[in-house]
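Quick notes on the structure that follows.
For this view, one protein chain was removed and the others were kept in their places.
Think of it as A, B and C in the order they're written, each chain with its own count starting at 1.
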Amino acid sequence: GHRRAKLDCHLRTELVKVHELGLGHDSDELIRFQYCSGACPKVRSNHDISLAHLLRSGRLRLPAQSGRGSVRVLSHPCCRPTAYKAVSFMDVSNTWRTVDSLSAAACGCLG
Amino acid sequence: GHRRAKLDCHLRTELVKVHELGLGHDSDELIRFQYCSGACPKVRSNHDISLAHLLRSGRLRLPAQSGRGSVRVLSHPCCRPTAYKAVSFMDVSNTWRTVDSLSAAACGCLG
Amino acid sequence: QAGDLPTMDSASMGNCINAKKLCLDDFTCKVPFLYLETCFPFMASAPQKPENQEGCLEAAQQLQNSSLGNCRCQWRMKNQDICLAVYWTIHSTYGLGNYDLGGSPYKEIVISKPRKFNHLDLLESGSMSQSSPDLCMKSTNLCTLNDRCNKLRLAYGEVCSVARCQPLRCQQELRVFFEQVADNYAHALLFCPCDDGDDVCGARRHNTIAPSCVSPARDPPNCLILWDTCLQDLLCRSRLADFQMHCCRMDPLGNCVGIEPQRCLKAYMGLIGTVMTPNYISNLSADVAVSCSCQGSGNQLEECMRIQESFSRNPCLTKAIKAQMQVHRQLLSKSSPTAISQD
Partner (left out) sequence: LYFSRDTYSEKIYIDEPVGTPLLYVHALQDARGEVPHFRLGQHLYSTYRSQPHRNDWFQINEDTGLLYLNQSLDQRAFEKLSARNGGFPLLTIYLQVFLSPRPFRENDCHWPSCAKVMLSIINATMPACSSLKPREFCFLETGLSFRIRENKPPGTFHQFRLLPVQHLCPNISISYQLLRDEDLPFHSDKDTMEVSMRHSLDREQKEKYELVAKCTVREGLREDNVMVPFPVTVYDEDDSPPNFPTGIDTASAVVEYKRKEGTVLAVLQVFDADVVPSSGDIPRKYIHTMLTSDPRVIKFFRVEHSPNETSYNSNGSRVRAMMHDYKLVLNQSIPITENHSFQLGVLVNDTDFQGPGGVLQLYFNVTILPVSIRFPNISYSFSVNRNAHRYAQIGKVCIENCKEFHGVNITYKLQSLSVNCTALSIITSPESTTGNLFVNDTSMLQRPECTGMKYDVFAADKQSRKQSKTTLTISVEGNFFPEEEGCPISCAVNKRRLECEECGGLGSLMGTCQWRQGDGKGISKNYSTCTPSLKTCPDGSCDAVESRDLHICPQDCIRGDIIGGHEKGEWRGIKAGYGVCNCFPEEKKCFCEPDDDKEPLCDEVCR
């Protein structure tokens, strides 16, 4: 149904100011930042099912990464952009800038 | 530099018993279960840098996912298998079984 | 002999592409038209002076009564360049001295009442609100909130950006923006009001059409040379004629008789993205000019100054721009009622 689909991997839009992007551009101009979010349950393989089970049972010895929790293991495809688009804006010195691949253009379950 | 690369996305192997796979096969035979783990720093894009920054600053309003914390958002490519292989073993009634796509054959940073 | 000509009824003015088809089906019209095409071969790079001027004038007069005589083109029509080529084939003959283009090739358009902005309330709320919202920044963000305006603005922004500037593509995308975006958004972006001395707001207004990419020439060309360059380009010539007709008609007293401010602004915006792109002269001024100089004009200094001053000292244009800025000051300032109409 519709409600269920909204949780699946899809494109979301957020209006953010350029300086909030954390790229060092200091401008109050708004841009439409699009990203992908949502779950990817449908395409899981035997590998994923076993991996999830082994992870839950703590059976896999994951090397700790220096002080930052265990190294990442994913037991399902990830919801990620399958296409990007550049975004242009005028920075604080009113020069036109373009940042490549800043916004997602389409999403998909990958891997 | 060999020392650091170990953190990057790569193939790892674990010896597990068939019954630990959680696929319902009840056998004590050991198999080499391979899976992918590690970070994907070199493949990130401007999108990822900004998404990570927005996530950290709590600027994205993420809709809650039913009962499991907020919806999944990944701000970097995911380390996932790019090829699989089947694994065969004799189950508890000593019949040869083959499970397709059980083990990862190669890993990559996707998305 | 020209004689008494039928009164011109603007409604009946078909576009020039159809008029040409009608003409080519009628032998008495076809012959003079095909002859006229040799007079001003717009396909050639520069319309040289035709050898047989008499023949061209005569052919043009014969066509006065035909459908071609008063055909026009529309702003956003398909094959606009073909339509304009037909128009100028007919009307180049009547240039009254080469600094008067004799009327606009564009059909009269109904100037709609300035529409309100949707999402204006959004700009005032929570995380969107800005510390010191100068109205040019506000106009920019209003554009971002409108799908079409955002899409077209990003399209020109990308090819006009630093380190990826492609002047011709930049000019082309700017033309598409000002032709296809709703007037209220285009006006808000271009004619946003800045408080005196607010050079941040003024800098945004001055740079919004990326002047360093659109006309990158370090030392500006002579205005006469710029004028000739424009005349050799169908679109630029047409937009210049439109500007001349709708912004430069003054009666002897110098007041703008019969000039409709909104129509003049449309003509002004029509020039953006051509070689005669007008822009604000600095970050601190609302005066506009085309980037050309009158150095090296020789005996044509007066003609050169006229071209320059049709932008930099044009009371009709200045009044229209100031009036538009005043409209936006009310529309964009907080006090204005929240916008409801959909785009």
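In the analysis below, a residue touches a chain if its C-beta (ideal position, glycine included) is under 8 Å from a C-beta of that chain, and two chains touch if they have at least 3 such contacts.
From a predicted model like this one, the values you see are computed outputs, not experimental measurements.
Although it is left out of the displayed model, the omitted chain contacts the following shown chains in the full complex: A, B, C. Touching the chain that is not shown, out of B:H25, B:R44 or B:R59: B:R44 (per the contact rule at the top). Within the set B:L23, B:L55 or B:A105, the residue that contacts the chain not displayed is B:L55. In the complete assembly, the contact with the undisplayed chain comes from C:N222, out of C:Q171, C:N184, C:N207 or C:N222. Counting over the whole complex, subunit C has residues 1-5, 7-8, 10, 53-54, 57, 61, 64, 69-70, 91, 93-98, 100, 102-103, 108, 163, 222, 224-225, 245, 249, 251-254, 257-258, 295-302 touching the chain that is not drawn. Contact between subunit B and the unshown chain involves residues 1-6, 39, 41-42, 44-46, 49, 52-53, 55-56, 62, 68-76. Residue positions on subunit A in contact with the hidden chain: 22-26, 65, 68-72, 74, 100, in rising order.
What we mean here is this: only the chains that are shown with their structure count from here on.
Averaging Cα coordinates per chain places subunit A and subunit C 44 Å apart. Residues of subunit B in contact with two or more other chains: 59. In subunit C, no residue reaches two or more other chains under the touch definition.
Of all residues in subunit A, those touching subunit B in their complex are 6-7, 14, 16, 20-23, 33, 35-39, 45-47, 49-54, 57, 59-63, 65, 71-74, 77-82, 84, 99-104, 108, 110-111. On subunit A, the positions that touch subunit C within their shared complex are 15, 28-32, 86-90, 93-98.
Note for the complex: subunit C touches subunit A at residues 122, 128, 130-131, 137, 140-141, 144-145, 150, 153-154, 157-158, 160-162, 164, 200, 203-204, 206-208, 210, 213, 283.
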